[in-house]
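Removed from the display is one protein chain of the complex; every other protein chain stays in position.
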C-alpha cells in the first residue's frame, strides 16, 4: 500500500520504518533532512513537502509536535485535506488538543475525506518495538480500515468513539497518570519520613487500595524496582516536559469544556515548577525529587 | 484462648463475633450497652470496663475511634498497659496517628508488655465476612503470635515494620486512595465533558497507564460498574467522613514528620468541603458529585 | 467627536451613554435590539452592523464578551480593521486573552491603524457612574489620544505598556483578586471555627500583614461590613461567573507563556465548583459559602 508519513521525529521515524518493514511503500516528509535520510536508508522514499508526500497515497499518517503544526499541515488551500482524494484515509497520530482534533476532522468531513485521530502512548521504545498503544477516534469503518496498519506499529488499538475521542482519552489518561505519579511520590515520601522501608510500603500498597500503575510498574523511588527510570537516575522513559505538555493540554481542554480539575491543575503546576528547576529532560517519575525529604 | 475485645462498634462487634465463632472465649467492653448485648447474644461475655475485660486475658484487642481514645484506654495508672501482665499481648486495631501508636507502644515496651498496631481496611463488610486486611507494626515475634487470631478476622496480614508501621502504611495508603479517587473522578468528568462514554473511557484507561484501584474496582461514575456504591446512589461502602478522618491523619502526620503532601492536602480540603455540604455519610466515591458537570 | 460603540451590553450601554452625555455623537451597534434602542433613547444613533457604525467614526470602541467575538469583529476582510481609515483610533475595552489582544493589535499595526486595548474594572456601577478604572496597552501617543474619552467613562486611567499590556494587567490583577478573596474567606472561617468574632478578626488583620482589598473593602462574611454584597445575600457586585471567566483567562494565559500559577489554578477550580453548584450569578465574595463552617 502507498503510505505517506509526515513528521519523522523520535516517534514518527521508527513508526514509518515499521511500515516499511511490513512491506508498504512509504514516502516520508520531515523538515529535518537527517530524519528523512534515515527513512530512505531503511527503504522508504522522501518527498519535498507534506502534500508532495501525500500525492497518490492511499493513507496519510501524521506525527507532529503540537496542535498548531496539525492545523498548519492539514488546513488551508495548500493543506493535506484540500489535496486529498476522496479515497484517501488521513490518520493523525499527534497528541493535540481534542477541540483541534474535532475541528480538523470536521473540516475533513466537509471535504468528504476520511480522517481519524490516533494518538499513541508507549514512548520511543514502543515506537521502535511496534508495541505502541493507539487511542483512536473516528467512524468505525475508518478505524477498521486503519487497524491493519496500526497493528504494524502497535500492540493495543482502542476505538474510543467519534472524532476527537482518541485525543480525549489520551488527555484524560495522561492527566490521571500525572496525578497517580505525584500521589504515589507523596505517599512514599510520607512513609519514608516515618521510617518505613519504601520497598515494603510499595509492596503492601500494591496489594491494597492504593494500587496504581505508577506504584506497581514505574515506582518513582530509586531502588524499589529494577529497570525503572528511578533506578537509573531518572534517565530514559517519559520526560517531564512531555508530561508537562500533556497536563497543559488537559488543563486547556478543561477550560474549554468547563470541567473542574483541581488535582490535575495542581499536578500541572508542580511539573511546571519541576521543569523550570532544570529537570525537563528527566523522566517524569523524577517528581519524587521535588516532593523531597527534609535533609 | 481468653481474649478481651474493647470497642464493639460497627467494626469491632463483627470482629469479636468472628473470634467467638472460632472458639475463643471473648470478653468485650463498650460504652454502648446495646453493642455489648449483641456480643453476649453471639456467645461472648461482657465486662464493666476495659480493664475488667482485660483481666486474665492472654490477648487484648482494641478497636477505638481515634487517637485520644487509644491514649485514654491504654495509658495512665488505670490504663490497659498498667493492668497488663508480662504475658499479655496488646493489639490495637484502631486507625490512629502513627506518632501516637509509636508513643503508646513505646510506653508499653517500658512496661515489658508486648504490643502491636494492626489497623484494618475492608470496611464493615470485611469485618463481617472476616476478609479484612491487617497492616501490622511491631516485633516479628509479637506479630507471629497475633497472626492466628488476625486470620480469623481477616484475609491479608501484612507485617509493615516496627511499632507504628501498621498505622503508617494505613495512613499512606488511604491518602493515596483519596487522591486516586478524586483524580479518577476528574479524568472521567473531563472525558464526559468532551462527549465520551464514561464506560469506554474507564475500560481504556484501565488497560493504560491511568489504571488504578478506584478506576478498576470502585468506579465513581454511576452506571459504569455494577455493585459499586456509585451505582446505588453512593450508599454503603467507605464513608466520606471516614476518608476525611484518614486524610486528616495523613496531613497531621505530614506536619509532624515534615513531609510535603500537596495533592494529599488538597484532597483533604475537597473532602472537607464535600462533607460540609451534607455528604458525610455517603460513600467516598461520591466526590464525583463535587467534581460536577456543568448543567 | 464621531464615535462608534460596538457592544451595548450591561457595561457597554452605560459607557456609550456617558459619551453621549459628554456631547459626543455616538453611533452604536448591538445584536440585541433593545440595547440599541436604549442608546437611541439616550440621544445616540444605531447602525445595522459594526462596520456600518464605524463608517466615518474617528474613534471606534468595542465592548465584547470574549476573545472570539473580538477576533470576529476586528479581523478578516469584513472586519473593523479592514474597514478603518488611517485616522481611526480603535479602542477595545473587552476583557480578553492577552495573546489575542497582541495578535489583533499587531494586525491592526500592519494595516497602519492605531489600536489600544483598554479593559476596565469597576463593574456596572462603575460604568454607570463613570468611575471605571481603565488598564491600557498601546503606544503612548494613541493612549494620549484616547485619554479624554476614557476620562468621560472612568476615573483612573493606567497606561500599562505596549499593546496587550492592558489585558495582561487585568488578568494578573483579577487572578490575584480571586486569590485574595478565597484566602480571606479561609482566614475568616478559620478564626470563626476557633470562636472568633469575624468583625474583630477583620479589624485586626486589616491593620496587620493580612491586609488586602477583599478584607478591607469587600469583606465576604455577612454582617462584618455594611454595603457589601455579603451583607445583602451576595447580590449585586462582581459575579462568580465573571470571576471564573477571568481566572480562566489567567490560567489559559499562564499555559501560553509558561508561567506557574498554583494558587491561581486552584482558585479557578474552586470558583468552577462553586459556579456549578448554582452560584454563578451571586457576587464572587459568596465563595465564603463554599469555604463553609461545619454545621
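Going by the order they are written in, the chains are A, B and C; count residues from 1 in each one.
Here, contacts are C-beta pairs under 8 Å (C-beta built on N, C-alpha and C of every residue); 3 or more make two chains touch, one makes a residue touch a chain.
A quick note: this is a predicted structure, and the numbers were derived from the prediction, not measured.
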Residue of C:2, C:49, C:124 or C:156 touching the missing chain in the full complex: C:156
Sole residue of C:168, C:228 or C:275 that reaches the chain not shown, by the stated touch rule: C:168
On chain B, residues whose C-beta touches the chain left out of the figure: 248, 251-252, 255, 258-262, 265-266, 268-270, 272-273, 276
Interface with the unshown chain - residue positions in chain C: 98, 121, 133, 135, 156, 158, 160-162, 164-165, 168-169, 171-177, 179-180, 182-184, 186-191, 193-197, 200-201, 204-205, 207-215, 218, 250, 253-254, 257-264, 266-267, 270, 291-294
Interface residues of chain A (partner: the chain not displayed): 266, 273, 276-277, 290-295
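In this text, only the chains that are shown with their structure count from here on.
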Inter-copy rotation, chain B to chain C, in degrees (Cα atoms; steps of 5): 180
Classification of the chain A:chain B interface as same or different, half of numbers criterion: same
Maximum centroid distance from chain B, chain identifier (CA atoms): C
Whole-Å gap between the CA centroids of chain A and chain B: 39
Chain centre separation in whole Å, for chain C relative to chain B (CA means): 50
Multi-partner residues of chain C (each touching 2 or more other chains): 266, 273, 276
